[in-house]
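Report on one structure; see the data block that follows.
For this view, one protein chain was removed and the others were kept in their places.
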Amino acid sequence: MSTHDAPPNPYLAPRRTADESRELEARVAKLERALTDRGIVTRETLDRVVDLYEHDIGPMNGARVVAHAWCDPEFRARLLDDATAAIAELGYSGLQGEHMVAVENTSDVHNVVVCTLCSCYPWPVLGLPPTWYKSPAYRSRVVIDPRGVLADFGLTIPDDVEIRVWDSSAEIRYLVLPEPPANADSMDEEALAALVTRDAMIGVAKVAAG
Amino acid sequence: MSTHDAPPNPYLAPRRTADESRELEARVAKLERALTDRGIVTRETLDRVVDLYEHDIGPMNGARVVAHAWCDPEFRARLLDDATAAIAELGYSGLQGEHMVAVENTSDVHNVVVCTLCSCYPWPVLGLPPTWYKSPAYRSRVVIDPRGVLADFGLTIPDDVEIRVWDSSAEIRYLVLPEPPANADSMDEEALAALVTRDAMIGVAKVAAG
Amino acid sequence: MNGIHDLGGMTCFGPVEAEPDEPVFHSDWERRVFAINVAAGAAVGPLDYRRHGIERMPPDIYVRSSYYEKWLARMELLVAETGMLDHPPKQPAQSPDEFESIVYAGRPANRDDARAAPHFAVGDRVRALNLNPTGHTRLPRYVRGRVGQIHRLHGTHVFPDTNAHGQGESPQPLYNVRFAATELWGPAASARDSLYIDLWEDYLEPCESR
Partner (left out) sequence: MNGIHDLGGMTCFGPVEAEPDEPVFHSDWERRVFAINVAAGAAVGPLDYRRHGIERMPPDIYVRSSYYEKWLARMELLVAETGMLDHPPKQPAQSPDEFESIVYAGRPANRDDARAAPHFAVGDRVRALNLNPTGHTRLPRYVRGRVGQIHRLHGTHVFPDTNAHGQGESPQPLYNVRFAATELWGPAASARDSLYIDLWEDYLEPCESR
């Protein structure tokens, strides 16, 4: 399916004016003050949350899961059988990852993950989603035209490969286990983890050789 | 179906700023100048079009059709059989009314007209559509919740009356032939025509007694 | 294109709000935009191409624009896209009287000289195909895959899906099809109500049983 009629994405182009940004800042400050003044939440807890998701919880976690699955066939089997438990073995768990499912890319099957209704995403292994994952362009079109959307990312899936799109409509969160790169056998787990990208674990990219 | 979740209609509330209006005026003037300078259309023709749709072509035409159908059973039969020809008998025809169908309200059936995909409307008999007819609120909801939309207009249709919604997806244009008012027998055709409203001919109102 | 213009069945736009004693136009620029669209429209291209011009607006702009703002944006887009300003017409523009005769004559969309034998008869059960074309279509999403009954034959009409894209008028039978409200909206809808919509033969397939 082509998209010859599609206008340019209006969500990236119009940057906020300085006035609009100041208005947003003021609204946020007011909300934070109202909640902290009444003891509903503390500023220190808000600081901690930002720190956790900016530094400790991100796609480097998922990359370690993927690399470990490539290197340890028994772990790979446990990951595909019960991803929540297998991921917890490596110390990753928590909000928006309470119920994990791993789906495996092979030479015959390519998986890609979306949340059409909002922007559900497996935080403990991937951190917070990129803007494009939350955009109407991605959420609307990847279910009806996955091959076209993957082409937007420069990824062409051959016609004889089956595409499976996973729409995260419940509290189940999906992690794509990508195919290992061609030269995986020559690398150790840590080096492999460094090759695994966020996009590969969503399913909009492949893992390039190191 | 209730609409307890529906936000207030955002399309009426935010009025344009003076700057925005001036910008629109400038764009329109530029477009008009470009087309007239190149001889694609003349200002005099544009003036004539405005004059025709502001003064000669409007719901008073449809009202005369309806009143005539109430007073002349043979015309009513012709109107329901071939509305384009019957309406042309009274001198009404033209753009956006090339293919007319009349649908009759009775004590058992209530008809209501919409165009979900744009805002198609039978210009020769009703003139140009009101803003609400073109609004997303009307276009989206009247097909799934006609009774709720009619209630927005203060019109309650009893459960034992069948509702027929007509979505104008092609070049066929629909005119609702409302039920005559209770005291129709005591009035002449001209007096009846004065009672027939635009809304009654779209199907979102009944004709009140005179 | 599955666009924002395909509004039928959405319930998120709030109540329908009518403006009391609404004038035909709210400002002079609306008068001019309307007249330009009507009097210069045919010079730009077929009605179906012009309708698609509105559908191609970025969704955020479509949703927040008034009707005549859309008409202005569409005309600006299509005047640029056709390059018509660079190729002014050789014959002089129509006079007001010449164009007035078109207003009253209309531009019929039926093509009796291309009359095709209809495949369906009144009363036939049909299913609206689940088509998702990337271009213009007048088959709204809310009827796709649903089963209805032929209510009326309208004759042989220009097919918008080709005509909008310079692929010819492809005239074909046009039907009015009745769908039960429960078929479109499920068991919570009124069992008494129904929706009537005009659909071309290429949108339909026979449906012998359920």
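Think of it as A, B and C in the order they're written, each chain with its own count starting at 1.
Assume a contact is a pair of C-beta atoms (placed from the backbone, for glycine too) under 8 Å apart; a residue touches a chain by one contact, two chains touch by 3 or more.
None of the values given here were measured: they were computed from a predicted structure.
K.L.:
Quick one: which of A:Asp19, A:Glu74 or A:Asp159 touches the chain that's been left out?
P.N.:
Only one of A:Asp19, A:Glu74 or A:Asp159 touches the chain omitted from view, namely A:Asp159.
K.L.:
With the missing chain put back, one of C:His26, C:Arg111, C:Arg125 or C:Arg141 would touch it. Which one?
P.N.:
With C:His26, C:Arg111, C:Arg125 or C:Arg141 as choices, the missing chain is touched by C:Arg141.
K.L.:
Quick one: which of B:Ile144, B:Leu177 or B:Val204 touches the chain that's been left out?
P.N.:
Answering carefully, the residue with contact to the hidden chain is B:Ile144.
K.L.:
Across the whole complex, list the residues on chain C that are touched by the chain not included here.
P.N.:
1-4, 9-14, 55, 58-60, 63-64, 129-132, 134, 141, 144-146, 184-189
K.L.:
What residues on chain B make contact with the chain left out of this view?
P.N.:
Considering the whole complex, chain B reaches the absent chain at 1-8, 10-11, 136, 144.
K.L.:
Give me the chain A residues in contact with the hidden chain, please.
P.N.:
Answer for chain A: residues 1, 3, 5-12, 21, 24-25, 27-29, 31-32, 34-35, 38-42, 44-50, 52-54, 57-58, 93-99, 101, 116-119, 124, 127-128, 130-132, 134-147, 149, 152-153, 159-172, 199 touch the chain left out.
The criterion applied here is as follows: only the chains that are shown with their structure count from here on.
K.L.:
With centres defined as the mean C-alpha position, give me the chain A-chain C separation in Å.
P.N.:
Measuring from centre to centre gives 40 Å for this pair.
K.L.:
Provide the list of chain A residues touching at least two other chains, using ranges where the numbers run on.
P.N.:
There are none in chain A.
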